[in-house]
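Here's the structure, in structure tokens; my notes come after.
A single protein chain has been omitted; all remaining protein chains appear in their positions.
Labels for the chains are A, B and C, by order of writing; each one numbers its residues from 1.
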Amino acid sequence: RQAKWDETESDGHEPLLAEKDLTRHEPSDTYLPDDLTRDGVELPSISEPELVRHYTRLSQMNYGIDSGPYPLGSCTMKYNPKFTEDIAGQPAAAVHPDRDPELAQGTLQVYHELQDYLSRIGGMSAVTLQPPAGAAGELTGILVAKAYHEHNDEGDQREEILVPASAHGTNFASAAMAGYDIVELPADDDGRVDLDALSEAVGDSTAALMLTNPNTLGLFERDIEEIATIVHDAGGLLYYDGANLNALLGRARPGDMGFDVMHFNVHKTFATPHGGGGPGAGPIGVREGLEKFLPSPQVRVDGDEYTLVEPAESIGKVHGSMGNWLVLLKTHAYISRLGDEGLVDTSAKAVLNANYLAERIDLEVPFGPFHHEFVASAGETDAADFAKAMLDNGVHPPTTKWPEIVDEALMTEPTEAESKRSLERLAAAFNAVSEADDDAIAAAPRMTAAKRIDQTTAARDPKLSWQQLSD
Amino acid sequence: RQAKWDETESDGHEPLLAEKDLTRHEPSDTYLPDDLTRDGVELPSISEPELVRHYTRLSQMNYGIDSGPYPLGSCTMKYNPKFTEDIAGQPAAAVHPDRDPELAQGTLQVYHELQDYLSRIGGMSAVTLQPPAGAAGELTGILVAKAYHEHNDEGDQREEILVPASAHGTNFASAAMAGYDIVELPADDDGRVDLDALSEAVGDSTAALMLTNPNTLGLFERDIEEIATIVHDAGGLLYYDGANLNALLGRARPGDMGFDVMHFNVHKTFATPHGGGGPGAGPIGVREGLEKFLPSPQVRVDGDEYTLVEPAESIGKVHGSMGNWLVLLKTHAYISRLGDEGLVDTSAKAVLNANYLAERIDLEVPFGPFHHEFVASAGETDAADFAKAMLDNGVHPPTTKWPEIVDEALMTEPTEAESKRSLERLAAAFNAVSEADDDAIAAAPRMTAAKRIDQTTAARDPKLSWQQLSD
Amino acid sequence: MNQTHPTRETDLSFDESDAAQAESGSPFTPHDAEDVTEMLAAIGADDVEELFDVPEPVRYDGSFGIEGRSERAVRRRLDRTLDANADVVEFLGRGHYSHYVPSVVDSLSLRSEFITSYTQYQPEVSQGFLQVLFEFQSLVTELTGMDVANCSMYDAATALGEAATLADRVRAADGSTILVPDYLRAERRAVLENYADGPGLEIREFPTANGMVDPDALESALGEDVLLVYVENPTTDGVIEEHLDEIGSILEDRETLFCLGSDLLALSLLQNPADVGADVVVGNAGVLGLPNVYGMGIGLFACREEFLRQVPGRLVGASEDADGDRTYTLTLQTREQHIRRERATSNICSNQAWVALRTAIHAAYLGPEGLTALADRCTRLPARLAAELDAIPGVSAPANDAYHFREFTAEIDGDAEAVVSELADRGFAVHRRGDDAIQVCVTETNEEHAAELLETVREVMA
Partner (left out) sequence: MNQTHPTRETDLSFDESDAAQAESGSPFTPHDAEDVTEMLAAIGADDVEELFDVPEPVRYDGSFGIEGRSERAVRRRLDRTLDANADVVEFLGRGHYSHYVPSVVDSLSLRSEFITSYTQYQPEVSQGFLQVLFEFQSLVTELTGMDVANCSMYDAATALGEAATLADRVRAADGSTILVPDYLRAERRAVLENYADGPGLEIREFPTANGMVDPDALESALGEDVLLVYVENPTTDGVIEEHLDEIGSILEDRETLFCLGSDLLALSLLQNPADVGADVVVGNAGVLGLPNVYGMGIGLFACREEFLRQVPGRLVGASEDADGDRTYTLTLQTREQHIRRERATSNICSNQAWVALRTAIHAAYLGPEGLTALADRCTRLPARLAAELDAIPGVSAPANDAYHFREFTAEIDGDAEAVVSELADRGFAVHRRGDDAIQVCVTETNEEHAAELLETVREVMA
């Protein structure tokens, strides 16, 4: 059961800081003349003890991985090792981004080693660590592809990006941000790319195919070599969405499968914390020949000196500095803790866990064989309702209603970090809801800090700040 | 409402680690021959992710100051500033106690400065930081008194320690540990030391009077000068129990009141965290002439070098090393954060808060005027039951059933760190229970991780380990 | 010594403990051998390898040549690596600033319920973080005077990029020009170029004078084709802009958005963007909450109500639950990629939520008085330091005749590159600005070294 504030004065919620205090402060005796300053600010004036209780209480009303299983398919919520925080919290990690490279050799060495680790893991020729999130990595990768086609004087001609229907929403949005038209590819009956449809869609206007492998159904795209041939023969590039790389660590490398560009999601594959929505990091890797288009700067080593270099035909920058440094540092720490054996074990246990969980739940689970995740069907029950009822069992529900290829989809990814005991508890939660009656499901959740939340009204009449609440 | 585990498999409790896994490990290929090793150990073998969830969940089933008000009278639970943890966590704070003093100058400087701070605050001539807790400080102080009398060849004669009835239990126990007989002093009608009774009890066999001021009713012993004269005239020493010093910080000093020996409770007066039962620290201060009896070693400064010195007639040691170093370091940090102004403000707000809260609750509050705490009476209701019912209001109840001078005592100390809003919430909790009917009180608590706990059976048939649970 | 007990263990080396401690497999998989056996039996497989449906030709053998290490060994190795970051006192700024982050920020933001949580797709178990983000939005709303703020962009540069594409979506202006001042940092401009690339926007510079906007020059640069004008206050040169009202007036009746770049601390003291007619405010919010960590931070994005449904990124709104209690939820998600796909207002998914939490805690710790007092100090410190530098022969400071915030440029008689390099050798990092200027940033976190810096500059210039 989740903690809940039960203060009588506030109708069951933890008051906003602004409800505890709101103090208008008008600066006086400022160094600046009045015409360059504002009249004042009105903000909560809260003592340190009160502040600490506020955020402590809010944390207790929040579910994290340390609270229990969090099987959000394609979002990969795995255990975040605590020692990486200690490393990131070191004073020596706090350096200004405009330091001369000579004064930041430690940081640059970490960048360089991580570029190298990721190149090896992805089977890529070079890696940039600049994109601050997976979606930013996608945009970066597509901009690299665009630069490549422009370099070949095919920039105007290749204006389409192919994206399978089951792909992540970011694929569509990133390609569109880069100015491309989207061509959606249907899946075949077994949930994978339909080769005929692909052959038909591909052509002179194809800039790239963006592919997730294993795909969002947890299925390996067995025809990957043929897919690569089709796309490459048409002059397009093959883009690898790294969201599901956790399933393949050490088993197969995007580079070996024919992918030209890929991104990594470091929190999904390398256990950096997601922090309630970020920061993440979305490094991209490219095959030989595409290095020159990477963002600026790249970290190189020259003898034993690390330097910053602008690639010859760089696309420029996708982040004001060098990306989310602390997140990259934690990624480095995690990879060098695991090493080869740990990385291979990660995919082994991720796949074992997904298959075991799929076996243990009393719901239809179409397609297969699964790697790191599977998509079950809630059947007659609305998947979103199903999820709410799962909350009462002390677990986080899976991703719901997506991909649409499965009715009332429950996209489930337990990750390698769950124990057999934990998987069984999770299966029990699935099975309890599958046997619950409609009324019970509609009344859920009851054990959470908030009851079922009305999202429609929130969107119809948006209240986005304390100022708007008091309007 | 407090978080609670609701795992179906475990009847509502978080399983013990030993219930999750118990692995018997028999060492093989040990360097030692078999006859010097044990057969094996049987302990939980738990992965890091599972371990983290276990302790995270347990923490959520625990109430701390950061959860809300914690008005345990005489136990002074105040806000623990977070920055002191960052200081204590520094690598440079981790040094071995057997380092040559030359190699530990930083640590010794902190000891020396803190000795100085406490001397000034207590009005004492010298301070030792060695006692690892308040009760250890009491024992140390009484051993100093004993050494003093032995030095005066009155060791055999002075075999009694006077203790007021309302004193902390540790006073009795510490004096007894030092080999003394206890003479209990009754209170007079206004809750303070009865001077006639004192005059009668004191004499040639008196080693010391142990006094808490303000006493456990929150009352200042106004006759302190006369008390000091009576005890000193009889050849006894006056011992100050520092538990309630928070009430007097910067308003009055034990040394100025005539006390010869005193202890400090650093978590009560100087905001070090109590850690669920410790570690604390119980430095003692002594007036001029008693320095030579202090524990060994003392930290002295010689030019700019800090040295360790054994006082001439030292009682020896009360802790294997130099006491609870990290706790002392946090104490130093807290005092130097506050400075004179902060220290004086602490007692001001502690006393203001206690008086305001006493004013706001609908219970009888005998005696007065109060300083940092007061003792209310639960009246017809059993004070322990009253406390259980308060738990349902999201606050921690006061100390109960003590001191016995007040019927069904609720000994309440809000401390300076509670806001007016928080005090009002606390008063509302008192008042809600005072209006509740007996059945509701008997059924409480309902909002806590555990319902009312049977303490009698626990003591009658003790189960003190997982091994005994499975017997 | 003659011993009956063995004293030499021939197969032990003093440095093998790390290897000895490195687990086989991952230390973060909880399975023992028995678990694996039972799970495989339930699945009906003999071996985990069977479960991989990967064709032989693309199988990989798992050798990356990356050595696994014990937790202690990893920490020790990275400690040593980071020690190679030279121990210099930084007087660096230019959009990235260091303010003292109080201990409560780490203590609270590292609570695992916050840092190990995901985006709040299930609001019923995510009320804590949602309220934090709602309070962050409220803070930004107050400090910018805008109606709407989102709860996290990657950084100031990408927030500017998002503002440009917002302008493209909401403005009917014929053209596609984004007008930026000539003082815009190259890095920010480079990011903007990439955001402009997709929608085909053109970036054009307008000239400034004395480090701030010249209203006449701006007016001349404007045309019907301009979607957005970007101005900073303070600028990354540290100059406080004195023509905001005039800029607002110039843009008032045009189909051109007025986008102001700033940071959360400066906003607590400087002119309220709403008062000068700004339409969008972008910039750096992470000046509160994080020290300088190589440019990792959080971008600011706030705008007027009319653009609400074109805002990029996450928005948290208040709602009610089935009991009628106030609750919070992600809202207006139909703008986002996971619903709207290629028609989303942005591709943003993971962003900088945890930094928003830290920023909110830091701002609440300071409170309105603390924020304003610190901001005021940020106007005094550079004035004082500039005056002291100006007294050194060969240095003229500040280069701009203006008020400054945290930093300023100084002209140098001589080779700026050599001066900067010499200062670095003596333990101070400052910016080089071209061949004959440096830039110096001073806040409460390095002011205690200002006297040493001055002394060192004096020596270097002598």
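Brief remarks follow.
Heads up, the rule we're going with is that a contact is a pair of C-beta atoms (placed from the backbone, for glycine too) under 8 Å apart; a residue touches a chain by one contact, two chains touch by 3 or more.
Just so it is clear, the structure is predicted and the values come from calculations on it, not from any experiment.
The chain not shown here makes contact, within the complete complex, with A, B, C.
In the complete assembly, the contact with the undisplayed chain comes from B:Thr170, out of B:Thr170, B:Gln298 or B:Thr381.
Residue positions on chain C in contact with the hidden chain: 1-9, 12, 14-15, 17, 20-21, 71-72, 75-76, 100, 102-103, 107, 110-112, 373, 377, 380-381, 383-387, 390, 396-399, 401-403, 444-445, 447-448, 450-451, in rising order. If you put the missing chain back, the residues of chain A touching it would be 31, 45-50, 52, 56, 81-83, 85-86.
The criterion applied here is as follows: only the chains that are shown with their structure count from here on.
One simple way to say how far apart two chains are is to compare their mean CA positions; for chain A and chain C this gives 19 Å. Note on chain placement: the centre of chain A and the centre of chain B lie 48 Å apart, centres being C-alpha means. Annotation for chain B: residues 47-50, 52, 56, 81-82 touch two or more other chains. Looking at chain C, one finds that residues 27-30, 104, 106-107, 112 touch two or more other chains.
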